[in-house]
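Structure provided below as structure tokens; questions to follow.
This view holds just a subset of the chains, kept in their places.
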Amino acid sequence: MDRDRLPPTLSPILVEDAVRAALSEDLGRAGDVTTDATIPPEAEATAVVASREDGVLAGLPLAAAAFRAIDPLLQWSTAFADGESVAAGGPVARVSGNARAILAAERVALNFLMRMSGIATYTAQFQARIAHTQARITCTRKTVPGHRAFDKYAVRCGGGSNHRYGLDDAILIKDNHIAVCGGVALAINRARAFAGHLMAIEVEVDNLQQFREALTAHPDAVLLDNMGPELLAEAVAINREDNGGRVKLEASGNVRFETVKAIAESGVDYISTSKITMAAPTLDLGLDIAIG
Amino acid sequence: MDRDRLPPTLSPILVEDAVRAALSEDLGRAGDVTTDATIPPEAEATAVVASREDGVLAGLPLAAAAFRAIDPLLQWSTAFADGESVAAGGPVARVSGNARAILAAERVALNFLMRMSGIATYTAQFQARIAHTQARITCTRKTVPGHRAFDKYAVRCGGGSNHRYGLDDAILIKDNHIAVCGGVALAINRARAFAGHLMAIEVEVDNLQQFREALTAHPDAVLLDNMGPELLAEAVAINREDNGGRVKLEASGNVRFETVKAIAESGVDYISTSKITMAAPTLDLGLDIAIG
Amino acid sequence: MDRDRLPPTLSPILVEDAVRAALSEDLGRAGDVTTDATIPPEAEATAVVASREDGVLAGLPLAAAAFRAIDPLLQWSTAFADGESVAAGGPVARVSGNARAILAAERVALNFLMRMSGIATYTAQFQARIAHTQARITCTRKTVPGHRAFDKYAVRCGGGSNHRYGLDDAILIKDNHIAVCGGVALAINRARAFAGHLMAIEVEVDNLQQFREALTAHPDAVLLDNMGPELLAEAVAINREDNGGRVKLEASGNVRFETVKAIAESGVDYISTSKITMAAPTLDLGLDIAIG
């Protein structure tokens, strides 16, 4: 992962709030009754988080925060940063201190870390298939409710790019909007009149005719939906001719490991898919504890 | 799905809180700027939620709540209840009213519904493979943080059974607990002394020797981890002889579509897997809108 | 208090949230105006929490958290753990540091500590009367809203046992449920079909006929409501004959200091009463401050 793709800093407010909510969910009202029943309160332990498969890490700050939220005295250390690759069997991090605290936080720490690392890994696997092109894998707004900032951050860790974070930070005009406005170009114009000067405008089109009409209204980007590699390549050519390629082109639809290479080789700039956030297998991580 | 497997009522407090948080996440500070830019505030619309594949539904109350939270005047209707099957192409629900409100809530409603229906469908697919046995597919605590109640409810909708909801509502003794206590039976006794009379005790074992020792302490259930069908069948026989099968047996480890049938035919009562909550593909649902 | 009755660890998330809410309630918008008006901001103080009567302590982590929430630099020390007895006049804990901070947190710290210690003490007084039997005093769901985890923890500290924490962590079938199902045994069967394998089932009965019917369906526990010591003893005998006493028996109704001994001597396993959470007198504790 090159320097430009460093993950952004996760807001510590978001991290702490999410971790506390997750711990509340898991501890319920009575807490970790198994541990309270069997482990003396003064027992100490050292635990190692290890990966059981190759992958790209994401979510280390959440895992660390989960342990700290239960007991600020727990010591967390890791040789990894989010976005770095880990090999199967490798130790990822170490946490030591009160045994009850480690056991109480274990599942929450791993649930965040396994899910986010799964997204990063899956994204990296897509991205690896198109590394010989300029295209970037991009997420969508199909994310698990409450996890958008984390899901999109994990996409970054895997080398992907981020689409808008919500309905509010960019304009994406779809068929319904176009239908009401009475045309692609009209919708773009309406959007431009509405938007502040730092709000980008993208429009979704299904075919080259719509695409050509869209270009007349100078959007910042165009989403080419469900168009095969040949049509995409044609769109790329039209775009280069029209504006020197300044308008960004995003392809979506039928994006799979088997298809992504051909899509990327069409010359589009971005390939978006909900699979990386909604269908990424978790990365198998475990916590091995030695209680002293 | 037979009568006994009706999904429990989802707490309306949980539903409303989750839906509002998800809408806040998606609407951000500026709201649905695309819709505001292109759809007149007074426009009316009718939308149909349709399934693009066969599946089992879960999450309809959350989808309905998402629309209502944006505009209490939106009309939501459906012929389905959670836990019912839908065929590809079939309409699932209909919502009508203010067009801006429908568009603003669409993604949140679908994100909940697609994810939960995905869990229900995947669970049902596992369960279908073992329908000729007494075994039930069961979830774990590997769930997406903040979604445990919804994930476990969706497992129910798919005909699966629920393991404990958190660290607090049952005792599950694992290797670390056993190690500290100095033995399986000792750990169970310690747990029994600690627990209230309505708290069940399960213990995890790796082999038949541990299993036999566990039975001497009369747990409510035993988790047989990573034991093949033959060993499982042997455990079932031992259990029947020891206590007439009153102690519940749960198998875990290497649970896949290909392996689940043999595991179930060993005679165990429950087969637990994190796959149904952590690796279920979303059910592909869409919202088609006609703006009046 | 023997080892098996050690109180569980209170979730630090629950503790911190409750303490912050209580401080907000007491400080309001303008804060401790009396102290601000009369005590210089730089004044230091040392305060001693002392008990004015014999009792069992519960809630020390909440008291400590209250002081820390106002000023992380306050020093809290105590020679006691929750569940330990204190004699009248004895110092319980000491806090030192900024005088304004100590005075601002004093009432919240004491309100938690006095109430929870009151519950622990009252529970211990009940339990002491039945120490010669196997019976355990048990709480109910009649607790002050928002304090259930703390109330049930305090019952533990007093040597009592915990009933279910909420509607969700065990099944307790009452007359209304039985009436709709059409019989005790039918209701239990319905419950068993519904429940996961770690959810215990208890049923409430009023007389021996109902009790006998209940036993045919193998519940985990039976609540014998408002039955006198003779009937209870008869139920104990029936239970022993039926299942060797494996089904747990809980007595409720008319539980007072005067009656509890006879109830316990009937041989029941648990005696539940809302008095320990709803009618326990607070333990009289005070804070004596020396401002330097």
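As written, the chains take the letters A, B and C, and residue 1 is the first residue of each chain.
The working rule: a contact is a pair of C-beta atoms (placed from the backbone, for glycine too) under 8 Å apart; a residue touches a chain by one contact, two chains touch by 3 or more.
Just so it is clear, the structure is predicted and the values come from calculations on it, not from any experiment.
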| item | value |
| --- | --- |
| Homomeric complex, total chain copies (3 given) | 6 |
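Just so it is clear, only the chains that are shown with their structure count from here on.
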| item | value |
| --- | --- |
| Rotation in the CA alignment of subunit A with subunit B, degrees, nearest 5 | 180 |
| Copy pair subunit B, subunit C: interface residue numbering same or different (half cut) | same |
| Centre-of-Cα separation between subunit C and subunit A, whole angstrom | 44 |
| Chain centre separation (subunit A, subunit B; CA means) in Å | 23 |
| Distance between chain centroids, defined by C-alpha means - subunit B, subunit C (Å) | 32 |
| Junction residues of subunit C - those touching two or more other chains | 6, 162, 165, 169 |
| Residues of subunit B touching subunit C in the complex | 4-6, 8, 138, 161-165, 168-170, 172, 190, 193-194, 196-200, 202, 220-221, 248, 250, 269-270 |
| Sites on subunit A touched by subunit B in the complex | 18, 21-22, 25-40, 43, 99, 103-104, 107-108, 110-112, 114-115, 141-148, 165-174, 176-181, 187, 190-191, 193-195, 199, 274, 278-279, 281-282, 289, 291 |
| In the complex, subunit C residues that touch subunit A | 6, 8-14, 148-149, 152, 162, 165-166, 169 |
